[in-house]
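I am attaching a structure below and will ask some questions about it afterwards.
The other protein chains are all here in position, but one chain of the complex has been omitted.
Here is subunit A:
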């Protein structure tokens, strides 16, 4: 603290003098902070600033690291999809604003496609909204339908954006974990992980506004059975709640499994928003186009959010997507249809990943769908002593593996709420929608790793 030199104390009153001698920065407040006490964030985003993807994509950015972390394909999108976008890019008239709630040819194509799976017709203008990725649909649904004080049931592990989006509207997430049956001896499958019906029922209350269902599931790859979805549906009807059904991986379902749309169950169309994704359907995550389908009296609220957030999505991408859809809609029974060929291609990669993970003593949970696989890494008993002690085991493991094995993945506890991280901290997620050379490189790493152990 600076003291005024004695000789200056004779000027004016001491209070006035102190004001002169002790400007705000000496009182401990830097001038800019004192002046901008108001320039702070709105309460709705308090505590929502951290995002694990920023940290982990940075880690994996090292080109010498084989990246099985972030869920994006490094395979080429199908040729017909790339061709349609090239064609559209040459059209002058496709570069200005289109219809806010979805480009006409796209919502028509979506309606035509999905009517094949629903007992009801789907009005392209009133019952479909095209959004900035499925992420944008989740945001619009939550903003449009969930209020402060509402409860939203989230099944753990969960795609990490569900929790902050629910909190951002001032609602309370209510978590319930998937739990595994004991599986001694046999292969561990995502179908071994289920919800306890009584536990699930106990999570519903008069405050419950919605439950978010993700099938096929990220990160586990679980494909909910008809019976499992019926349990959820019964509770939604009993408690008069909404269902937000994230079905982005709907085409990626492997042999012996079937994708069920909860919105097609009796009593569910009227209370369900079903979300889909161009990025996951056509391996074009960078197009950032998704959609919500539901009854008009729900979709209109998502449309209101849309017109006050981004207003409309990019025109040329929507047109190209529509054309790509028409091509595959016309050949849905054909093995060449991308909806059929991609899961076949991925099932082979899935099986390869299972073998690779097992070969080094990791214990994978074989996914029934999706393009992720999680594995229990604790049996490896890796020496993680050099890693930061404050983090969950899987965070440390992934960082250790990235550094020492040049292989990246994502810790599954990142898909859990902060109180429950320990429940899943032994698990790590690998993405397998990768080209053969990437998986070959991963195989080399696993081989060397195995040899090091023996």
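Following the convention adopted for this analysis, contacts are C-beta pairs under 8 Å (C-beta built on N, C-alpha and C of every residue); 3 or more make two chains touch, one makes a residue touch a chain; residues count from 1.
Simple rule for what comes next: contacts and distances are computed from a predicted model.
Look at the chain that isn't drawn here: its UniProt entry, checked against "GPI-anchor transamidase component GPAA1", "Kynurenine--oxoglutarate transaminase 1", "Protein odr-4 homolog" or "Isobutyryl-CoA dehydrogenase, mitochondrial", names it "Kynurenine--oxoglutarate transaminase 1".
Among the residues A:235, A:252 or A:284, only A:284 touches the chain that is left out of the figure.
Checked against the full complex, the candidates A:68, A:85 or A:356 give a single residue touching the omitted chain, namely A:85. Only one residue from A:44, A:331 or A:355 touches the chain missing from this view: A:44.
Even with one chain removed from view, subunit A keeps its contact list with that chain: residues 32, 35-45, 48-49, 51, 53-54, 57, 70, 72-74, 76-77, 82, 85-86, 89-90, 92-101, 132-133, 135-136, 139, 143-148, 161, 164-165, 168-169, 209, 240-242, 270-271, 279, 283-289, 297-298, 300-301, 303-305, 307-317.
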